[in-house]
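A single protein chain has been removed from this complex, and every other one stays in its place.
Letters A and B mark the chains in the order given here, with residues in each chain numbered from 1 onward.
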Amino acid sequence: MILQLIVTGISLGVVYGLIGMGMVLIFRAVGIVNFAQGDFLMLGAFICFAFNQKMGMPIWLSFAITAVLIGLSGIVFQFITYWPLRDAQDKTIIVSTLGASIALREMTKLIWGSTPQTIDPLRGGIVKIAGALLQWQYVIIIVFAALLMSMVYFLLEKTLLGNIMQATAQDKYAASLMGIPIIVAIGLTFFISMLITGAGGVMLAPIFFITNTMGVMAGVKAFAAVVIGGFGSVQGAIIGGLLIGLIEVFAGTYVSTTYKDTVVFAVLIISLLVRPQGIFGEKISEKA
Amino acid sequence: MRKLKIKNLIILFLIALAFALIINFPHISSIYMIRVLNMTMITYLAVLSLYVVFGMAGQSSFAQCGLMGIGAYITANMCTRWGFSPIFGMIMSMLGTALFAFIIGFALFRLKRFYFSFSTIALMTILNGIFANWTKGTGGPVGMGNLVQFSVGGFVFDTEAKYFYLIIGFSIAASIIIWKLFRSPLGRSFMAVRDNEIAASCMGINNLLTKNIAFAISGILCGLAGSLFAFLSGYISATSFALPQSQLYLVVIMIGGSSSPIGALIGSILINLLPEWLRFLKDYMMLIYGVGIMGLMVVLPEGLVGGGKDLYAKYIKRKRSRVDAEQGL
Partner (left out) sequence: MQNTSNAKEAVLTLNKVCKNFGGVVAAKDISFDLYSGEVFGLIGPNGAGKTTLINLITGIYKVDGGTILLNGHDITKTPAHTRARRGITRTFQHPHLLNRCDIETNIYLGVDLAKKNKLLKSLDHKKLLDELLEVAGLKLNMRDGIDKLAYGQQKLLEVVRAILTRPSVLLLDEPAAGLNQKEMEHIVALVDIAIKMNSAVLLIEHRMDLVMSICDRITVLNFGNQIANGKPAEIQDNPVVIEAYLGRKRGA
């Protein structure tokens, strides 16, 4: 029982962590908070639904196509919401992403309707691990999300491409002096960020139903993960995501199913009060 | 001097025109349209609350709709379940919501900038969870129905038209108070906190307390809006007080412009009336808003009012330079 809960919690948590990671990448690259991140998760789920259910493609193929498409849509998103506003105030960009969030939700509703849909799990059936019966899909989610995370980490830390992206994130002006095309680096960041978010959507879709509002709660929980972990920290997003996932599952079982989200966000507020900068965040200091 | 008088006359004329319109509106309009306008003004009150806490004090809150919900449920419980008078229920809604905002503010405002915004998202989600599940206090998922009508003495507000006057009355009163606030020491302290916290504290302003007071004042307005909503619609449930609605309020104030209450009014009117004017686009309306706000932020980042002001300033400047040029000749 406990093991099952832990596995479920971790599998939810890694998906939140994945979305959170996407947010952190964007935040580090351009310094804005993307309020439409959760909606890309929803979009990913719907696109995969279209390939998998409407066109009858196998789930793995649909998954791969979806991931690439969502990544590309991230680049488009970047050109529409961020690039024209790159010199504007933060609040302007935030509201623009809010607008994108509304637009995405409505667009999917117009295309696919508001009936809840579902797709095939990445792998069905049940597996027995350490004496506990677990659903394959939860195990697959954990393995696959971990794989994606390490790939992104490797890309960021160990490759030239990653160095370019990080250089751009730290100092755009200096990076442009070094001959780095900022737009490419930022576009790539959005590509990766949305790709992992869309992948998260595909993984969550068999667990929850696919609706045009599924991204709202998932997005907000990913926010929570990022904030608990420490804003701007990739490890923080992952750890925060795991915490949120576990709290959600355990609160749902031991406290009350209806209040599980309330518990999650109460934990968020408490953690913000105790440690506003998050687990991995640096202390927030005021400049005089 | 003469110009100033003409300007005053125009303003007076506009006010008179607005009054004539307001008084006659229910007679010349359909009940449906009055209802739309009533909802518009309730939206306006909620967005006005956001003007105080976001426009003036610079704290982007995603919890306004949750505060509105608190106001609505207080009214519903007070008046319908326990049988207090509607006026008392409404006052308690305003005070209760303000008190809640003030107390929770001490926790939330320890966080700065978008950390605060996140905590309000969390607050909004918590409140919505409570609205949706606390069967005893909020009716749970079913909500609360058959709420009593608003009444003063023996006069019952039982038609949309009567509510129209009531809501317009409250809206005007609230607008005047907020307008006065702008030129008051308290209002100035809000804006000081918004623009520069360090300078504010060096001018003797307690940043935390000031933000709390701003949040509490926004709580009064939200409580009023929620209470009016409960009376008007006679039925409330958790779906009316959810995060997307709060996000929408933020979008509304950015459409209108966060620099003045007029922006809040224009934004509220647009968001509520545009679907009526463009009914053939009804299904696409939210999509149009979404795309529209993205476009608007590129073209007019300060909203319609801010953009209008800029245009006016340019016009004046051009006129002046023309006059100067003529005098030069």
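Heads up, the rule we're going with is that a contact is a pair of C-beta atoms (placed from the backbone, for glycine too) under 8 Å apart; a residue touches a chain by one contact, two chains touch by 3 or more.
The structure presented is a predicted model; accordingly, all values stated were derived computationally and were not measured.
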Task: Residue touching the undisplayed chain, where the options are B:Ala16, B:Ile31, B:Ile87 or B:Ala199 - done: B:Ala199
TODO: Mind listing the chain B residues that contact the chain we can't see here?
DONE: 183, 185, 188-189, 191-192, 194-196, 198-207, 259
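Operating definition for what follows: only the chains that are shown with their structure count from here on.
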Open item on the list: Suppose each chain is reduced to the average of its Cα coordinates; what separation in Å results between chain A and chain B?
Closed with: 32
TODO: Would you mind writing out the residues of chain A in touch with chain B in their complex?
DONE: 33, 35, 80-81, 84-85, 88-96, 98-107, 110, 213, 216-217, 220, 223-224, 227, 231, 256, 258-259, 261-262, 265-266, 268-269, 272-273, 276, 284, 286, 288
Task: In the complex with chain A, residue positions of chain B that touch it - done: 60, 107-108, 110-112, 114-115, 117-119, 121-123, 125-126, 129-130, 132-133, 197-198, 243-244, 247-248, 250-251, 254, 258, 283-284, 286-287, 289-294, 297-298, 301
